[in-house]
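Only one protein chain is missing from this complex, and each of the others stays in its spot.
Entry: subunit A
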Amino acid sequence: LGAALCPGSSPPSPSPLCFPPTVTSEQIEHLHRRFKQLSRDQLTIRKENFDSIPDLEFNPIRGKIVHAFFDKRNLRQESDGLADEINFEDFLTIMSYFRPIEMNMDEEQLDRFRKEKLKFLFHMYDSDHDGKITLQEYRNVVEELLSGNPHLEKESARSIADGAMMEAASICVGQMGPDQVYEGITFEDFLKMWQGIDIETKMHVRFLNMETIAHCY
């Protein structure tokens, strides 16, 4: 029954993905199995389905991660806002942001690759979808990050966020006069800040050795 409900028991071809198809069919099989597990053999996943992953509960930025799956910008849809549910194709789209780097990529491809990944992260910071990370959004992120720490006061988290924001300002804008206000981190600024970190090598999950050991309940 589950197989009949799924969009064909063979997973869809990877052509919807914009960049060169590098997710192998074996990996797609793995992910498909996982998708079926998460969705309890339904066609789509909703936010509630993510609650069934036990380890995710301990993750401080759980909300943002789940949110990222439903963010229409990540799903390459023209509209804005949040989708209610995603199907397997969308799931694959999100997963494709975490593909490993390949040896035969040229400079331009690498650059695009990197930008894609950073855009994903940027969307996680920018919760109101206005293309800028404002101070309030940044504070939000830091508070969530440090939420696992019960001894920390909210004040400290805010000050840390403020400090980090100022650092960002200095990197992106340079010396600021005392009256200048820094609006927010745009995507270009964001790129600048991550320049030193080679995100394309770090940001991937090895689908190769996946076994769906971690069961959902």
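Please note the rule applied: a residue touches a chain if its C-beta (ideal position, glycine included) is under 8 Å from a C-beta of that chain, and two chains touch if they have at least 3 such contacts; residues count from 1.
Everything that follows uses one rule, which is that contacts and distances are computed from a predicted model.
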Exercise for the section: Using the UniProt record as the reference, specify the protein name of the hidden chain from among "Cytochrome c oxidase subunit 4", "Sodium/hydrogen exchanger", "Transcription initiation factor TFIID subunit 9" or "Proteasome subunit beta". Expected result: "Sodium/hydrogen exchanger"
Problem - Chain not shown, touching residues in subunit A - result: 31, 34, 37-38, 50, 53, 55-56, 58-62, 64-65, 69, 95, 98, 100-101, 103, 121, 124, 141-142, 145-146, 148-152, 155-156, 159-160, 162-170, 178, 193-194, 196-197, 199, 201-207, 209-215
